[in-house]
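One structure is given here, and the rest of the page talks about it.
The complex appears here minus one protein chain, its other protein chains still in place.
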Amino acid sequence: MTAAPGRARALRITPTVAGLALLVPFVAFALFPALFAPYGPYEIVNTPLLGPSAGHLLGTDEIGRDLLSRVVFASRNDLLVSIMSAAVAFTLGTVFGLLSGYIGGIFDTVSMRTVDVFLSFPTIVMALFLITVFGRETWVQILAIALVMTPSTARFARGEGLLLRSRGYVEASKVSGGGRLHILFRHLLPNAMPTLLVAASVLASAAVLIAASLSYLGLGAQPPAASWGNMLRSAYGVVYDAPLFGIGPGIAISVVAGAYVLIGEGLRRRFRTDRNTASISRSVGRV
Amino acid sequence: MAAPALVVRDLSVRYAVGTARLRALAGASLELPAGHRMAIVGESGSGKSTLGLAVMGLLPETCEWSVGSVSVNGVDVSLADERAMQSVRGRRIAMVFQDAKASLDPVRTIGSQIAEVLRVHGIVDKQGERAEVERLLAEVEIKKPSYVASLYPHELSGGMRQRAMIAVALAGRPEVLIADEPTSALDVTTQAAVVDLLVRLGSSGAMSTMLITHDLALVAGFAESVTVMYAGEIVEAGPVARVYASPAHPYTRALLGSIPSIGASRMGRLGSIAGTLPDLTAPLQGCAFEPRCPVGHGRAQCRESAPSRVAASGGGAVACHFPGELPPASAVPVAAPASRQQVGEPLVDVVGAGKTFRRGGLGGRRGRTVALAGVSLTVAEGESLGIVGESGSGKTTLARVLLGLERKDEGTIRFRTVEGGMAEGDSLPVGFAQMVFQDPSDSLNPLMSLQDLIAEPIVLSRGGRSSAYRAEVERLLADVGLQPTMIDRRPMELSGGQRQRVAIARALSTEPRVIVADEAVASLDMSARGQILNLMADLRERTNFTYVHISHDLSMVRHVCDRVVVMYAGRVVEVSTVDELFASPRHPYTRALISSVPIPDPAVEARRARVLLNVEAADAPLHDGGCAFRFRCPIAEGRCASELPDLAGPDGHLSACHFSDSVAERMVAVRPASAG
Partner (left out) sequence: MTVSAGTDVPTTQDRAASAIWRARLGRVAVQFGQLAAVLAAVSLLTFLIMQALPGSAVDNRLGPLPGFTPEEREQLRQSLIVSLGLDRPLPYQYVLWVVKALQGDFGLTYQGLEVSELVGSRIGATVELGVASLLISTVLSLVVSMYAYRSRSRATKGGIQSFVTVLFVMPAFWLGLLLVIVFAAQLQWLPSAGYTAFSDDPRKNLEFLVLPALTLALPQMALFFRYLNAGLRDVSRLPFVTSCRARGLSSRRVDYRHVLPNAALPTITVVGLVAGSLLSGLVIVESVFAWPGMGMLLVDSVGRKDYNTVAAIVLITSVVYVVVAFLVDFVYQLVDPRTRRRA
């Protein structure tokens, strides 16, 4: 990613491996935070706003907690939210979209207009709404983020469905008496899967960013619980006193989101799907 | 003979494919005399297109190439010098590409694209630009040059676009014009008109033309000399009359034997070339054609040493150790004409089928396209019926309606049940008919094994798992001439011809009564076409299949069908037995079609006359109560605009024209621009 050209070439060969390599430490942090964090997440261990040092690799926060420990402990919530919401959005959007593209007709028109309506609400605003209505629990966050990503996923999957519907093997199967479900499961899903997996990785990456944005706005994990987004929010208040405060959580967000992107890019090359996934990141990814 | 316009010496090109190097051209040399029309013929993988691009210095950057020399009218051209090549391209050597729609910039008008060439090469000054644009468009026989100049490529019909593309190429007043498959995307009548145009342009003496094509029949009507390529090498070259009359290379001979012709009466089995193209990434030893050669296969000389180029008797040159030698008799299937089966009872009966497509729908511009209008026809048990027509004639829609892939709007479809009575349905019932699609790489799911692909229709009709039918699949593979051991492969691992065999095996698997073949050989190379057509003929002889061939290719239809239905603009315009149709067509459209089909015999082509249609009227309204063909018809009169002609005629030879009985006298065919 930020690699020099020499390393970029190594990454170019296996982006998936590079992505996994970046992701694995965070998965480990999420599963066993206490193994990696030098201190507890709420432990006040030193003077506030210390810069990075040997004792505190990322420094301390505004009340003297160890920043590295908080970044590590925040992994659990942030990873969980991103993976779960991407999974929900992927499942809903794919089924809805593929069917819409494949069945066509009125069903397609109505569902795509519905998608239009949902897409016309700004991503963050929609999530903000849902969380305000239903509360700030983790599952609400997951569902809210999933819901704002579902319409664009559906639109993307619909494009796949449309593309595959006219393929010769689908028609050949129809001529032989293949029903809708047979065609959906035997022909459409297997052939759409590579492209959809790439889309899923884009979704996961977008979910990381949306989740962090919500935390930044104070709608994610509530203090004193740590999240990368709310740590960055704190960083703004003290940018003149401790300029490096936000670097740790910021890099964590980018590395995790970037890892998903790399995995997706690797899958795309592996399966040689040329479909442009930019269209899916357009509406879900920007916050 | 004057000094050659184009000389190429020792041109070799290799493409990088992964870590391997694919040999696209291996030391090709050729001379194009000034003012001469030459054709380069070859199948895919022969290197013919690479040759054209290489001469223009337009090879992709990933390939390695070397060349002895290239010169145009005695002036050396350095392919490596991009700067210098810019003044060669378009100015000294111009090129016309296969697909004019894709080869013209879609967001620039025709006029601005021509003007750009004029300006870049400094052909005329600013004031003269517009006049020159119009002169060029007029030169390619476009009727309203100033209007057409203001249009965008997508606003033109296919034939007009190809003419515009030729005008762009002519703008730099090139000394050599290379046309790479310029007509393969066009309908047969349009193709004939474009070829005639190229012949006329190439006969002026000022410009030499090189036609790159896979179509041997086209060459016969165009070229003065022909160069045959195989696996990156030039295997034979010479005057077109000599090469066609007495081919010196076994490959040329086999190729000529593998194409059906409407000129000859039915030949029975087509010749075919066993095997496939050699692996071009492997180092070459001996003659590249040896493994497939009916003459040299197994001979030590052919296996061990590459043949050098020798003069061929009668003119030209050939690269063969045994030029002119005929294959041993047993190797040539001199077949008796396939026995025509008795035409049985009606199996399928279509009455008044209609289908209208609504375009755009919500949001788009709404438009209606009448794909089928009152189509009636009968398919008799055991016959091979051809349905021919140009794109947009409705022939494919008819097939799709029969198979239930589209719903008809009106009309009835009846079919013979197993008990012998006739039943009616929206389409033919599942299992009654199977379809062989045009492109096997699209119609076979790439993720499935041959086992699953071929067993799918069986599983769908009888249930169970595909592995339960393994023995049947193996037998079917053998039936279509594939090794049963291939059963676990996937389509990607097969050649185009093998894939189409799989598609046929799949179609046969549930023993349907009718097989509908929609352009089943159109996507295949010439040698594979012969194999597939022979296979279908064999299967027909062994079993009681009824075939419906949907095709634009009259030569093929003449070869494999008993009866022919000719369609135009969604209607049936003529129905007849195949021999009678070609001997005495009763509809002017059929006459035009037949006269446009190229015949792979230069002697015949030189004498041929052609019915010229008004190409530019192809988009006029088609369904207004009158005869849809009248806009293009050379003999239309007043009543054709108001009265729809009935489909009628004696002895089952039906035609939908008011002048069916006098069509021969009324139509005076015209000789195209001199081909000599």
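Note that the chains take the letters A and B in the order they are written out, and that residue 1 is the start of every chain.
Note that in this section a contact is a pair of C-beta atoms (placed from the backbone, for glycine too) under 8 Å apart; a residue touches a chain by one contact, two chains touch by 3 or more.
Remember, it's a predicted structure, so these values are computed and weren't measured experimentally.
Undergrad: Which of these, B:A138, B:L151 or B:V351, touches the one chain of the complex that we don't see?
TA: From the options B:A138, B:L151 or B:V351, the contact with the absent chain belongs to B:L151.
Undergrad: Among B:L58, B:A282, B:A583 or B:A609, single out the residue that touches the unshown chain.
TA: That would be B:L58, which touches the missing chain.
Undergrad: Among B:Y15, B:F97, B:F415 or B:Y469, which one is in touch with the chain left out?
TA: Residue touching the absent chain, from the options given: B:F97.
Undergrad: Any idea which of B:S112, B:T356 or B:S376 touches the chain not displayed?
TA: Here the residue in touch with the unshown chain is B:S112.
Undergrad: Residue-wise, where is chain B in contact with the chain that is not depicted?
TA: Spelled out for chain B, the touching residues are 53, 56, 58, 82, 86-91, 94-95, 97-99, 102-112, 114-117, 119-121, 126, 129-130, 133, 144, 146-147, 149-152, 154-156, 165, 168-169, 171-172, 362-366, 619.
Undergrad: Residue by residue, what part of chain A touches the chain that was omitted?
TA: 1-3, 5, 8-9, 12, 113-114, 116-125, 128-129, 132-133, 205, 208-209, 212-213, 216-218, 229, 232-233, 235-236, 239-240, 243-244, 246, 250, 253-254, 257-258, 261, 276, 278, 281-283, 285-287
FYI, only the chains that are shown with their structure count from here on.
Undergrad: Distance-wise, how many Å sit between the C-alpha centres of chain A and chain B, to the nearest whole number?
TA: 50
Undergrad: Enumerate the contact residues on chain B facing chain A in the complex.
TA: Listed in rising order, the residues of chain B that touch chain A are 362, 403-405, 430-431, 433-435, 437, 439, 442-447, 456-457, 460-461, 503, 506, 510.
Undergrad: In the complex, go through chain A and note every residue touching chain B.
TA: 109, 167-169, 171-178, 182, 186-187, 190-191
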